[in-house]
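One structure below.
The complex appears here without one of its protein chains, the remainder shown in place.
We call the chains A and B, going by the order they appear; numbering starts again at 1 in every chain.
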Amino acid sequence: MSKKKIFVQGNEACIQGALYAGCRFYAGYPITPSTEVMEQMAANLPKVGGKFIQMEDEIGSIAAIVGAVAAGEKAMTGTSGPGFSLKQEIMGYAAMAEIPMVVVNVMRAGPSTGYPTGPSQADVMQAKWGSHGDSPSVVLVPSSVQELFYETIRAFNLAEKYRTPVVILFDEVIGHMREAITIPEPGEVEVIERAKPDCAPEDYKPYEVKDGKVAPLAAFGTGYRYHITGLYHAEDGFPTADQQYIHDTNMRLVNKIEDNKADICENEELFLEDAETVVFAYGVSAKSAKFAVKELRAAGIKAGLLRPKTIWPFPSDAVEKISKTAKKIIVPEMNLGQIHGEVERYAAGRCEVQGIFRVDTEPIHPKQIMNAVLGVPVEPTVIPDVVDFTARG
Amino acid sequence: MTTEATARTVPYKEKKPFDYDPYLRQGKLPHIWCAGCGHGIVLKSLLRAIDALGWKNDDISMVSGIGCSSRTPGYVDFNTMHTLHGRAFAFATGVKFANPKLNVIVTTGDGDALAIGGNHFIHAARRNMDMTILVYNNYIYGMTSGQGSPTMPEGAVSTTSRFGSIEPPFDTCELAKTAGATFVARGTAFHAQELEKTLYEALKHKGTSVVDILDSCPTYYGRFNKHKNVSEMMKSIEKDGTISVAQAAKLPPEKTEGKIVRGILHRAERLEYCDGYQNLLDRVQNK
Partner (left out) sequence: MGEAAKKQWRIEIDARRCKGCNICASFCPTDTLELKGITMDVKDIDSCIGCQLCDIRCPDFAIQVFPL
């Protein structure tokens, strides 16, 4: 097979990445603006012998993929806002039972039904804290169609590596934007396959931790009979009421992610060495941010870009580092400051942190970011006609 | 799994005790169920039926939701999954669809299946994916200490219907049949041998099988509804309150009024979901 170039929407790039990563099971329920993820899976999975099923709702969809993973498949479900809310209980179940799987949320605007066709970035905190309890979260925030393809593969790899659910969070703009992307040849991009237990079935403990790593998840029907539950469970998978063990397990679940930030977090950095003002942006807002930073640099202004591809675990080290060299960090996001608060937390007063928040379904304009860098007050819903380069004192 | 099974001679006729050990997880008993809870009787009938079919533990996946009844999978040496309240059917759908070779059994309560899980229940029945659903129907929420359930008879007392329920109950079997389940039956924990045979047929059936099992929660339903003890409760509800399909056929309607009918109530042949999907794959891939 030769390298393929295709011209596709983000939603389709996502499923192409999933297929490349070996995803052969999809369960879903239609919702704007993620519907094409589901429709493309319906069209493509049967061609490669995979399983596609339209479930009765989003809860059923995520439940079905957990079941499919237990039966040995790589599986994914996709949704948007309201559907993502419905999935939250089972997100926690998957985290607790350590089920490797991928959940896509194509963000749309507003609480409730909001504005279905409008983009937003307002589910970033939900992706972290949406399910009850302190649960681990791995959330990727790609910002272009090609990147979405690669990040979907990475999502599956991280899920397998850490035996945990991984969320891919993008928005309506990336989901529906068409770009030409390259599909690498098989083998060109690393795909992590599910590890299989190498012990005898009678010695298998599905939650045994060795060298900081949880045991591989055996597929149902392969001789390793075991129990899965969302209750706190011991190494053998059966419920436990041992308080020390409960404490240790919660810590382990969270720390298997937090302790591996160096591996899980990936950032794009632009002109950070001497940047006086750094724009911290992710997803669709990072597109405008990158454009703005380049324009400012061309005008001789010391702006830089820090763009996380992984928003959870939070790239706290990178923020800490720039907060020591930059005078100001600007955080443009299509919500009311969800990540701005995190940036403030890790900048810890070492530099100024300013947000540009937009929730009117219009992506943040590069001019807004440029003016913010230049110190001009920014109106959240108004796209400025000009960039006021004179403002900078 | 294709087993050329014939109804076997059940062990009580052999007058030898049935050996449950090969199906149980060692060291997990005693189970958490209260004294007199019917859930254990249902489980034993199920294990005997599985034994009669000759199914191997490795080939069985048991999936449950949340509730006392949903604790069943923890005790059996199968591929087991204790999931979330009401969602067992959807998890089971994923397991079965991903690996159709597995024999999938869902154990669920009346609240789990018909209240919070009602939507998944009817869609599981509609799809006709091969799985056997056991609804442990004790008219009440046991695990959360005795609230009303959707199968609770009118007038019944629970912690959320202290002055008697004013809601009409669901008939599990009618619901399953209407939704498209291709095997629908009812049994009781009292008629444990009959239940074993019914479950044998349900497991053997290819497609979605639903077995509504009248069961006893002496701790809450029994206590709130003035049953003296579990034996009296089983007698009045399960023995005297029900009649078999065969008996019902012989009796005039006035004699069967108010009685709940036990046995196989509905059977139909319809393409099983995974087979249907295989046909689709063949079509798509041979194009």
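We adopt the following convention: a contact is a pair of C-beta atoms (placed from the backbone, for glycine too) under 8 Å apart; a residue touches a chain by one contact, two chains touch by 3 or more.
For clarity, every value in this text was computed on a predicted model and none was experimentally measured.
**Student:** Which shown chains does the hidden chain touch?
**Tutor:** The undisplayed chain, in the complete complex, is in contact with B.
**Student:** Which of B:N119, B:T178 or B:Q193 sits in contact with the chain that's absent?
**Tutor:** B:Q193
**Student:** Just one of B:H39, B:R127, B:K197 or B:H227 touches the chain that is missing; which is it?
**Tutor:** Answering carefully, the residue with contact to the hidden chain is B:H39.
**Student:** Contacts of chain B with the missing chain: which residues?
**Tutor:** Output for chain B: 11-12, 15-18, 20, 24, 29-31, 33-41, 44-45, 189-190, 192-193, 218, 229-231, 234.
Keep in mind that, in the parts below, only the chains that are shown with their structure count from here on.
**Student:** So how far apart, in whole Å, are chain A and chain B when each is placed at the average of its C-alpha atoms?
**Tutor:** From the centre of chain A to the centre of chain B is 40 Å.
**Student:** Along chain A, where are the residues that touch chain B in the complex?
**Tutor:** On the chain A side, the touching residues are 25, 27, 46-47, 49, 51, 53, 55-57, 59-61, 63-73, 75, 89-90, 93, 219-223, 225-231, 238-239.
**Student:** State the interface residues of chain B toward chain A in the complex, per the touch definition above.
**Tutor:** Counting only chain B, the residues touching chain A are 25, 28, 57-59, 61, 63, 73-74, 77-84, 87, 89-99, 101-102, 119-120, 123, 277, 280-281, 284-285.
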